[in-house]
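Yeah, one chain of the complex is gone here, protein chain that is, but the others are all in their spots.
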Amino acid sequence: MILILKPGVKRQDLDRLVEELHQMNFRTHLSEGENTTIVGLIGDTSRLDVNEMRANALVADVKRVSEPFKLANRKFKGSDTVIEAGGCRIGGGHFAVIAGPCSVESAEQIELVAKSVKSSGANLLRGGAFKPRTSPYAFQGLEGEGIRLLEIAKRQTGLPIVTEIMDITDLPYFENVDIIQAGARNMQNFRLLKKLGQQDKPVLLKRGLSSTIEELLMSAEYIMSEGNQNVILCERGIRTFETSTRNTLDISAVPVLKNLTHLPVIVDPSHAAGSSHLVPALAKASVAAGADGLMIEVHNNPPKALSDGAQSLTLEEFESLMGSLKEYISLEGKEIG
Amino acid sequence: MILILKPGVKRQDLDRLVEELHQMNFRTHLSEGENTTIVGLIGDTSRLDVNEMRANALVADVKRVSEPFKLANRKFKGSDTVIEAGGCRIGGGHFAVIAGPCSVESAEQIELVAKSVKSSGANLLRGGAFKPRTSPYAFQGLEGEGIRLLEIAKRQTGLPIVTEIMDITDLPYFENVDIIQAGARNMQNFRLLKKLGQQDKPVLLKRGLSSTIEELLMSAEYIMSEGNQNVILCERGIRTFETSTRNTLDISAVPVLKNLTHLPVIVDPSHAAGSSHLVPALAKASVAAGADGLMIEVHNNPPKALSDGAQSLTLEEFESLMGSLKEYISLEGKEIG
Amino acid sequence: MILILKPGVKRQDLDRLVEELHQMNFRTHLSEGENTTIVGLIGDTSRLDVNEMRANALVADVKRVSEPFKLANRKFKGSDTVIEAGGCRIGGGHFAVIAGPCSVESAEQIELVAKSVKSSGANLLRGGAFKPRTSPYAFQGLEGEGIRLLEIAKRQTGLPIVTEIMDITDLPYFENVDIIQAGARNMQNFRLLKKLGQQDKPVLLKRGLSSTIEELLMSAEYIMSEGNQNVILCERGIRTFETSTRNTLDISAVPVLKNLTHLPVIVDPSHAAGSSHLVPALAKASVAAGADGLMIEVHNNPPKALSDGAQSLTLEEFESLMGSLKEYISLEGKEIG
Partner (left out) sequence: MILILKPGVKRQDLDRLVEELHQMNFRTHLSEGENTTIVGLIGDTSRLDVNEMRANALVADVKRVSEPFKLANRKFKGSDTVIEAGGCRIGGGHFAVIAGPCSVESAEQIELVAKSVKSSGANLLRGGAFKPRTSPYAFQGLEGEGIRLLEIAKRQTGLPIVTEIMDITDLPYFENVDIIQAGARNMQNFRLLKKLGQQDKPVLLKRGLSSTIEELLMSAEYIMSEGNQNVILCERGIRTFETSTRNTLDISAVPVLKNLTHLPVIVDPSHAAGSSHLVPALAKASVAAGADGLMIEVHNNPPKALSDGAQSLTLEEFESLMGSLKEYISLEGKEIG
């Protein structure tokens, strides 16, 4: 971390600042330029907040020179993390295709979709039971019953299941869930993250709509620092001024994350696009950009879906998409599962 | 709600769509233009999600014509809501000045700050006990002990207290808290909002960094629809491309919200700016824009603050600011408390 | 266009509004709901500004139901436009690879780069002669001399050339240029666009950093409405809150534009990323998303580049990238040139 001092700092004030930094167990390095004096902090600055150091009256600005995340940092673990869930592997060349409806709506629906996406080539099943909805008047999910239906579909197809948790008190419902999803709106629900770090199921952590890539990694760090190293990161679109898509898929996040971290990185093109006709292009682009997996919404009858129908592929559209995706996955030297 | 149909829809498909809408208890109104047929939905569309209707194969686009919030809507309650908390009133001409440190750090600190901000003219005391921090390695607050220290400061000064809740299981700690804050990161933690709606203390709901004004009102609706009508809305800056401030204070949110809702609207210029030297200008601007209150971070020794020191005013700076603020509040025809 | 009226509009006021609209040569269609009356405008609304209609005291809101662009609209020309430039074709299955340095710096540099990118498979040469730089103190380009050097490189390699115009008075320099680029900062320099519409060389129109997709198409419409139908659209990243890349590549713009318009759509991953190590992933993703071409910065010695070195590939990196790109282009059923 570098402290850029205000112009005209007096010698005695500078000495006092340096003394304080030493008491905080940092070594320091002074660089005195024509207009600017810079103090370099040497030591573990990950617990320091940039905003705290800016409060000092001598300090004009503060710059980090090393990343504030450690356990997720590729510098400290060079090889790709491979996550195992219900017999599937994700990362390190293993590509995950997670497909299914936005919401679990009935036994018939989830079984029909599960069988179909499996035969098209998906290797994990998604389905929402606890649904975070913008409006309190909208369908809120089948909750515990929804997870029970997912379990039946899992037994029938063998597909491991991925579903979202909204509150840690619901954890008992997730006993047979293979991957627990922490949704975009909960990416900085730090209490939930800590609790998910204290159990051992893999966590699929979605990026918040306005969260930076660094903040996503810091949220992964919350989970990992409690003991659970099995975190899958998911880019799902960020909020920008553009209104022709529901969100703006930040495709660059894929190669940026792959450089910064050893954790697997997947993409949810459905929530990013908000319109099913855009999903195939974005799914292919995600593979080409280096993603380790995809999470795609598929519904047997999108116009009748209880949530997010506009962005759901039909069973036939998904089957057709899988045909092309396999070629792209193979071109990238990866394989499903 | 208006459904804009795709060009060339066949008569029989249109009839089927209209029939379905009637089954959903809407009346419909058809408008057939040169290139475009439009279906107007008449009835309660607040439970309908725009994205669901867009899933219909006949529908090109969907537009809302009425707001999806009801209880918070000024159309259905014209007069300003006035909220009472620990002897203070907020809204309807009553201006709230909520001041105090980002984090409660010690008995001495919170007492010193509380007494000082009271004598400068603040009428509520803020202080963080449960702290949401981006990094798991940063100071996480004194938690329950922090609230105990706030209670002591309240007894000593008579100032009602405002502090943030991060998890509903902590609610027992908030027994003597006067206003419970739901933080920006939890603005769409819907479970927490519902629980806050099931108790009767006023809730100060902060706008998420990337939440629209409509989403803020829908989150207020989550609380209100469970029974608690005492919601105070707080603008605290949104995330944009500009990096010279921590966030971009959306000052327009004040008059926009005052038009849309009867709930009180306050502003937190400290979190928006991220730098204490910008706080006075933004605080004055907030009053002039029509806010019903301010929430300002004040610390006895900002460079030593355990969080957010850079944006905290000193006791003297706050006293000086209050001098000018009083003139602005008076010019707006409001009074503190 | 739909006018949503304020609640409680009187009959006589409504009649007067309708009369005015008829005088503006629109037919109207009234839809009276429970709380809301809606007036549909039938006729050519492309010359109407949404903001003008919102000024009417009776009107609460205005929604467009048809796109405001015509000549660029795929609805009115279903087949892909194929643009010819110096023997190359772009669009309709013909893929363009435009490569070269950010700035033309010397005869040796541009010749060296031109020969190398040609042998790697590029079919057009880019190079900046007139450079828009944020700082007046930065290198501003070789200007007319830069174009002369590009012409030499063109003669030596046969590659058609693409370079940016900053001011229409420079047009005489562009006599031997094959495609004239209108840069992101000039996307709404409407005078320049009109003048480019009055000449017949193809125009490569880059999206502004904060321009919507609709605005990009309206700017294309400025060129086309003056007579020049040869417009190539270029996505090059938009401005968001994310700072780990120079801009955020809006990959979704590719399929969105391909749906809305018949014009070719290319991507500039170099300016979007700002870092050369991200370019290969983004280039492949752009092909997979359906782009009709790529514009990539390549330099013989990036650390010595006079501009944008950080995002320039070396000659070797570009050659290697072309190896993989060809497979992706082929998978999409397209061919270079």
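Read from first to last, the chains carry the letters A, B and C; within each, the first residue is number 1.
By our rule, a residue touches a chain if its C-beta (ideal position, glycine included) is under 8 Å from a C-beta of that chain, and two chains touch if they have at least 3 such contacts.
Worth saying up front: this structure is predicted, and the values here are computed from it rather than measured.
Checked against the full complex, the one of C:M1, C:L209 or C:L321 touching the unshown chain is C:L209.
Of the options C:V39, C:M218 or C:L278, the residue whose C-beta touches the omitted chain is C:M218. The chain omitted from view is touched by exactly one of B:L21, B:C88 or B:I238, namely B:I238. Seen across the whole complex, the unshown chain contacts chain A at 2, 4, 7, 29, 31-36, 38, 40, 42-43, 61, 63, 65-66, 75, 210, 239-241, 243. The omitted chain makes contact with chain B at the following residues, 210, 212-214, 238, 240-245, 248-256, 259, 272-273, 277-278, 281-282, 284-290, 324, 327-328, 331. Mapped onto chain C, contacts with the missing chain fall at residues 46-47, 49, 51-52, 54-57, 68, 132-138, 166-167, 169, 185-186, 188-191, 194, 208-210, 215, 218, 221-222, 225-226, 239, 246, 274-276, 302-303, 305-312.
Definition applied: only the chains that are shown with their structure count from here on.
Ranked by how close its mean Cα position lies to the mean of all protein Cα atoms, the top chain is A. Of all residue numbers that take part in the contact between chain A and chain C, over half occur on both sides, making this a same-residue interface. Spacing of chain B relative to chain C, judged by their CA centroids, is 39 angstrom. Computed centre separation for the pair chain A/chain B is 26 angstrom, with centres defined by C-alpha atoms. For the pair chain A and chain C, the distance between C-alpha centroids works out to 31 Å.
Residue positions of chain B with contacts to 2 or more other chains are 210, 239.
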